[in-house]
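Before anything else, here's the structure in question.
Left out: one protein chain. Kept in place: all the others.
For chain A:
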Amino acid sequence: MSLTTESSTNFWLTRPFSERSTQIFLGVLLAALALVTILHVAVPPDNPLHVGAYTVNLFGKYLSYALLAVAVDLVWGYLGILSLGHGAFFAIGGYAMGMYLMRQIGDRGTYGHPVLPDFMVFLNWDSLPWFWHGFDMAWFAFAMVLLAPGLLALVFGFLAFRSRVTGVYLSIITQALTFALMLAFFRNEMGFGGNNGLTDFREIVGFDLRSDATRLGLFLVTGVALALGYILCRAIVTSKLGRVSVATRDAEARTRFLGYRVERFQLFVFVVSAMLAGLAGALYVPQVGIINPSEFSPIFSIEIVLWVALGGRATLYGAVIGAILVNYAKTIFTGVMPDAWLFALGAMFVLVTVFLPKGVAGLFRYLKRRKRDDSANPDHQQTSKEASA
């Protein structure tokens, strides 16, 4: 916690690079990206070490979940806002990407219409709804990936924080938000493909989505996005604004008396987090090939919170570990015995809560502190033995 004095004289965005935890995180992430790439490209397919396109794709999906978990940890861990609706921002980012990918299909759809996506032809629509315009341009769609969730978070957060809605009430409202959006997106009249969602994507900025090279590319782009998102969040939490967030989390009224307009800080962090969640959704959609309203389901949003809790709150890297760990376990379990998955998730959550109340990251911190204590005070164990005797 004492990094204030030594490292904070430099520029806020470069500050995280002087932190040991960030260096380790980025090192491990880049090494993992390089390793997967090498094992996929350079190792022949008949070698047992070869990583197949399917696995690369799966890892890419985990990385987008990890970015989503980082976004949730930013608001929950550091600002104390337990959002049970972050899936909504993830899904909206995903829909923005999905709309772009739909427009890229062009006249190669089943009905061969030059402009309208298949589902609109099927519904007998004769023109594109106004909000679908512009999504044929990559720059516009990619801007919307950030702006659409950001705008929703801005309006929602403005109303909630201005009325000083926090704690459990805010969690319930975020849950209601994502549920309402799910119901809305299920309707065909909304113009987002109803319960089938958007699918049958073909290419992204000219690259064939079904080719292995594109999948590897998407995996690497997601990894870089995770690294950048992590650095941005670290830069925020190590700045004075990050300390104001922690202060707000622990004693909101007190922070207000210090002269900080707490609701604006909450809004700022919430919007940044929503945009990161949107980015994660946009990277997720081309890798799984579909976006439908189930991403808005309240269960999914709760699951995200579980990843963060398992990995360890308020560490950011804990969120990444949690997201990857839980989803890896999910892949294995739903493959081996699909019915047991929910029980396994529940058991994992109970075990971590009981034995690792601060998550996996808490275990790291504990081990590190013990090592430091032992090296600083070699006869520590002996003294404590004497004391207990």
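Following the convention adopted for this analysis, a residue touches a chain if its C-beta (ideal position, glycine included) is under 8 Å from a C-beta of that chain, and two chains touch if they have at least 3 such contacts; residues count from 1.
Criterion: contacts and distances are computed from a predicted model.
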{"item": "Hidden subunit of the complex - UniProt protein name among \"Carbon-phosphorus lyase complex subunit PhnI\", \"ABC transporter, urea, ATP-binding protein, UrtD\", \"3-oxoacyl-ACP synthase\" or \"Leucyl aminopeptidase\"", "value": "\"ABC transporter, urea, ATP-binding protein, UrtD\""}
{"item": "Option from A:Tyr260, A:Phe333 or A:Phe349 whose C-beta touches the chain left out", "value": "A:Tyr260"}
{"item": "Among A:Leu128, A:Ile173, A:Val246 or A:Val360, residue touching the chain not depicted", "value": "A:Val246"}
{"item": "Sole residue of A:Ala160, A:Ile236 or A:Val352 that reaches the chain not shown, by the stated touch rule", "value": "A:Ile236"}
{"item": "Touching residues on chain A - with respect to the absent chain", "value": "1-2, 4-5, 8-10, 12, 236, 239-241, 243-244, 246-247, 249-251, 253-261, 264-265, 268"}
